[in-house]
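One protein chain is absent from this view; the other protein chains keep their places.
The block that comes next holds chain A.
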């Protein structure tokens, strides 16, 4: 590409000698340069990894704490994003930051749930980076984005000193006298004023410098939320853009890790062990499916797919699978003939022995959570996502999860952190403090569980976030197609242009 064309673009950009003067930005201007497909995809995937780390860290550690900061900084460095408010030239990282943000907007504007997730992680990321700025850089940044608030005079501050002290939690009288206070409009200080954590008078809030970032953040959130809504309006054209469609679909449902389609342990599971395994090593979704299968001697299509592929992933051979399902279904209303004619075919299909002969891959958590929600009579899906919280609570209690654990899980569910809830379930049922990995796949749950139970794992200090993150993106069964785009399919000079139209008001 890459250097020469970039230089060309830089020269064309002409007067913008400093396109990225700060390590931080509000992402107000979409990138106008042409981007190669390779960069498009790799930037987007890297940012997605980053945001997932942000999500994970955000729920596991205090956001202002040192552990959080160290880990996040490490990840930013690793993925080559701006990781510190370097005053010197950090052009590549900042450019990557800029472009990847906008690409993910395209992918994540598509539904309310995706928008909410994206907004939350981007805000947490922004908050972290904003805090890392020095005072000087912070002021410069605020000026740059036109958020210079008016600092109140010393006289006024002395006059109001007592009220300021009473209204601003966490500030001693001395600090009040030392720190700067800014006069801010009510609409900019909504969160502070609604909770009465700031002094207000005559329609203005008097905000100490330490809370200014809440206001900046609020501004950022408002702008990004609006921008996402705007981009969503371009959805029909985005979705019919042939260059983008496969890439974006992939992204917003993306699972970036091993796909468990190649089993190293094929044939190592004995059918008689499945009942015990379902209690010890299956994630809740599969345990539920197994139980329902045993009780009803039947599962509907969604359940058969989810559970059947999972079993394949843990090592069941085709012969074992046929035996397993047949034995169970016969106990129900299905006779042997009917089984052989109907259900057996689709099991063989799953193993790639029929029809298109594609070896289907077991579903990832993302896929289970986001597609094909269960209805009455179904047992598939993710229990943390799809079960009524009361029922989930009862189920966890019946599985002897301690009450404090149940509460923690329910809190995570309330916050829509379904995979983290499952991680907590793993920790509680395996009696470990730290799951040691970032859960993305039911088969991953099984594999890790087996490792612990067979003593083959030391407690890891550094969570291994995304499995083999160095590999290129593996096949993830997309909803529509079975073939998956891999980077090797793209020609390196293919470029994408004209994307900025999706971000702007028409």
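Note that in this section a contact is a pair of C-beta atoms (placed from the backbone, for glycine too) under 8 Å apart; a residue touches a chain by one contact, two chains touch by 3 or more; residues count from 1.
Here is the rule we use: contacts and distances are computed from a predicted model.
Asks: What is the missing chain called in its UniProt entry, if the choices are "glutathione transferase", "Phospholipid-transporting ATPase", "DNA primase" or "Radical S-adenosyl methionine domain-containing protein"?
Replies: Result for the unshown chain: "DNA primase".
Asks: Quick one: which of A:91, A:117, A:165 or A:360 touches the chain that's been left out?
Replies: In the full complex, the listed residue that touches the missing chain is A:165.
Asks: For the chain not shown, which residue from A:38, A:161 or A:190 touches it across the whole complex?
Replies: Of these options, the touching residue for the absent chain is A:190.
Asks: With the missing chain put back, one of A:112, A:202 or A:295 would touch it. Which one?
Replies: Counting the whole complex, the residue in contact with the absent chain is A:202.
Asks: In the full complex, which bits of chain A touch the chain not displayed? Write them out.
Replies: Considering the whole complex, chain A reaches the absent chain at 163, 165-167, 169, 186-187, 190-191, 193-196, 199-204.
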